[in-house]
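Removed from the display is one protein chain of the complex; every other protein chain stays in position.
Chain naming follows the written order as A, B and C, and within any one chain the residues start at number 1.
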Amino acid sequence: MKVGVIGLGYWGPNLVRNFSAHSEVTEVAASDIREERLKFIRSKFPAAKLTTNYNDIIEGDSDLVVIATPVATHHPLAKAALLNGKHIWVEKPFTASIREAEELIEIAERKNLKIFVDHTFIYNGAVIKIKELLDKGELGNILYFDSERINLGLFQKDVNVIWDLAPHDLSIMSYLMKGMKPKALSATGIANFNGLENLAHINIHFEQNCFAHFHVNWVSPVKIRRMILGGDKKMLVYDDMENFEKIKVYDSGIEYKSTETIHEALVQYRIGDMFSPKVNQTEALALGAKECIAAINENRQPLTSGYDGLDVVRLLEASDLSLKNMGKMIEIGDSLLVT
Amino acid sequence: MKVGVIGLGYWGPNLVRNFSAHSEVTEVAASDIREERLKFIRSKFPAAKLTTNYNDIIEGDSDLVVIATPVATHHPLAKAALLNGKHIWVEKPFTASIREAEELIEIAERKNLKIFVDHTFIYNGAVIKIKELLDKGELGNILYFDSERINLGLFQKDVNVIWDLAPHDLSIMSYLMKGMKPKALSATGIANFNGLENLAHINIHFEQNCFAHFHVNWVSPVKIRRMILGGDKKMLVYDDMENFEKIKVYDSGIEYKSTETIHEALVQYRIGDMFSPKVNQTEALALGAKECIAAINENRQPLTSGYDGLDVVRLLEASDLSLKNMGKMIEIGDSLLVT
Amino acid sequence: MKVGVIGLGYWGPNLVRNFSAHSEVTEVAASDIREERLKFIRSKFPAAKLTTNYNDIIEGDSDLVVIATPVATHHPLAKAALLNGKHIWVEKPFTASIREAEELIEIAERKNLKIFVDHTFIYNGAVIKIKELLDKGELGNILYFDSERINLGLFQKDVNVIWDLAPHDLSIMSYLMKGMKPKALSATGIANFNGLENLAHINIHFEQNCFAHFHVNWVSPVKIRRMILGGDKKMLVYDDMENFEKIKVYDSGIEYKSTETIHEALVQYRIGDMFSPKVNQTEALALGAKECIAAINENRQPLTSGYDGLDVVRLLEASDLSLKNMGKMIEIGDSLLVT
Partner (left out) sequence: MKVGVIGLGYWGPNLVRNFSAHSEVTEVAASDIREERLKFIRSKFPAAKLTTNYNDIIEGDSDLVVIATPVATHHPLAKAALLNGKHIWVEKPFTASIREAEELIEIAERKNLKIFVDHTFIYNGAVIKIKELLDKGELGNILYFDSERINLGLFQKDVNVIWDLAPHDLSIMSYLMKGMKPKALSATGIANFNGLENLAHINIHFEQNCFAHFHVNWVSPVKIRRMILGGDKKMLVYDDMENFEKIKVYDSGIEYKSTETIHEALVQYRIGDMFSPKVNQTEALALGAKECIAAINENRQPLTSGYDGLDVVRLLEASDLSLKNMGKMIEIGDSLLVT
């Protein structure tokens, strides 16, 4: 399989490295309009075929085109690649709008091509372990999902903090809580500097009695990357800043007893043991590349397909709409596409 | 000065202990309808005058009536005490509605009596130190205020988690950011058990370009009590769960440079030193009792007056309204009272 | 049962409170030469019989005499109490020398009286839980025991840091590793101020292939109270400064494989899950008082008897000898007493 990477910014070199290391990849090509990025890639990966013209990739002999450019360019590049018969790998967020995502999915379906969206945390050892625990029913029913991803981070010039950071958390939530249906969403925040929100909160109500909250922030003095999943049996904390104990499962919880006398205490809490499972350390990107190539070879949807990308874009678009309307609650529509 | 305490639940004994220890207090009376609570108080404070009838306090010879009962009873008890010519101390939240708060303030003003609202964190060493730093301008302009108070906590049967926990954080915010004017507020959350929200988020927009967010939660497996104040000069984290380094001031921040070329990076961040000031360990309640009695003696408003109580109730009432309207943004009205 | 407490310094009030609360204790008497301490106790415990003369306790009608005075006075007070037919409770360390401890044990045996030594951590929920885990063989064979108890602490004027802090750790080790026999010990340290060591390290070799180390320190800027037990199956960390996860059991360890070729790696390590059991929060002193009175009633040795006190004093005396001889390794003798 031949792979062509478009965009060699922060993430691009990792993509080139991982595809170069994959046993089924026979050639890696890469393009960037900036000569100095090509020079950097050349010094690290002398075997890569480099070009300043992305059309050399889109029209070349790559089987898979990897798009790692600013989000505004995802749709035109991805569409051109698909129309040239290429499978595509797109960095998160998938596209800048629902409409764009739907069009790409339609083309891919029509031409039987695969779309892989790089929701990289889905291939992270901690998230895989949490999914395992959830699938075994360890937590019971999920009451709420709370996520915080805050840092003194690089400001983006083209998108606000939601489009920059929240795709990670929204994709993790969608993956872990598959089967739960977001019903409505509101988003609030503030733009202190350049007109783009640098801090935002997203609140999601589900059709089930469940609630999710996301805090994303570029201007925090401390770095926090933490999720809490409150289940009615157990609760889980995933702290990505911990070196060794990233996941903690608490055998603590709430016991709800219906009693005849309304005046008695109906809700009690219980403190129990805590358990921290070992987490696999394999690089997420390596597992992602493996899944993408396997899905192409086996002619099946990858674990993080265009549909998953669309699910996230739908929440992002609703967030923008809510932000523009003073935090108004926005209903999350169903996809017109058949998954 | 004679002090009478009504309500000897969780907090009552601390009130009796602190007023008993105050040098100007010559007598402490206390009442509770539960005999076993009186017995408990008698074993600890043999000198206290005890009664099961709160009217013995309201109509007795106390100069100051301390009200530590469920919030629904604050207004009738406080009103009766004021009408009997007593100064009052009311536990947080001040009242169950704006209307109730305004009425109490009016009566007190008319009769020249003092209302002390026990926003106890205002007398906490860490909060006092933060106020000091803010007043010196250490942080510059405040861009945002973020607060988290979550725990596996006791469910209240009469109020939701906002009325239970948020008064602490809202009163701290009001005190620290005096001069900043809340313009509108939204609140979202979920009631997983008994119809009262057990998890909620409050978002506040200010007339100044500033934003505040509060997360309160009774069903978290981990206990977090943390505030972040993002300033344009420095940033501060107050972590009340830390034993020794409760306040950390980060000489880190954002530098905004307007440039002629829009395409250049306009916002940069800077990492610097961190400083953790020593915090005074005096019990907040002792300082509160001292301030209350001093205000009465000096015939002046205490630091946490009825007006401050009203400010918090106004935000609580707006939160309820927003919760009932799917997170709708609610405008915060001005007080009709003259402060 | 009647209880008389001698010495009302830092710990004395806790003793009076716990014995006063015990259902079988009908009277608590207490003495201190300092009038202001008696006044303080009177205000808190109006029912206690107070005296400035400790002989009123020793010669009075107490069944149990509790000695909470400086260590140098333990032996004469305890001896007088035993000779007056009283059971005794002695604060740690039991005595100032092996010889003193042996004499007290002999008298108590002869007169069939009980000696309870207040190794309070043996009644702490975390230590009880660790003992449970060890007794079930969870850790396998213990390879080493490492203890750190450091703080910016109050300097004692009569004893060095080893006699002040190490009794806690030595008693915990003796209890947890019952059956392991200390063979030799060395101690090093430094006296930076008043001639008494303010920082010291104790190293113990066991007859089994096991090693223990203790760091005690009055001049540390940070407070650490941490023990590590390295087993050949699992390892355990006990961090007393943690609020919620005091014990962590690591399913990690060392695998030793004997191979024929000496040049191959013989030792490997393994990272596994971690487990943090719930710890009982009952006050240790309440459990200690209960055990002491039960042992008297049942005419049996308490869990922390004079023999246990002697075991610790033996290690303290050896530490002093080693300190005076530049850290020389001192052999730990057997007791001449029959346990």
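What to note about this one:
FYI, a contact is a pair of C-beta atoms (placed from the backbone, for glycine too) under 8 Å apart; a residue touches a chain by one contact, two chains touch by 3 or more.
Values in this document were obtained by computation on a predicted structure and should not be read as measured data.
For the options B:21, B:47 or B:271, the residue in contact with the chain missing from this view is B:271.
When the omitted chain is restored, the residue from C:194, C:282 or C:297 that touches it is C:194. Residues of subunit C in touch with the missing chain: 143-144, 146, 152-155, 157, 184, 186, 188-190, 192-194, 199, 201, 203, 205, 209-211, 213, 215, 217, 219-222, 228, 230, 232, 235-237, 248, 250, 252-254, 256, 263, 265-269, 271, 326-329.
For subunit A, the residues in touch with the chain missing from this view are 46, 222-223, 241, 243-244. For subunit B, the list of residues touching the undisplayed chain reads 244-245, 251, 271-278.
In this section, only the chains that are shown with their structure count from here on.
Distance from subunit C peaks, on a Cα-centroid basis, for A.
For this pair, subunit B with subunit C, the centres built from the Cα atoms lie 43 Å apart.
Look at where the CA atoms of subunit A average out and do the same for subunit B: the two points lie 39 Å apart. Among all residues of subunit A, those that touch two or more other chains are 271.
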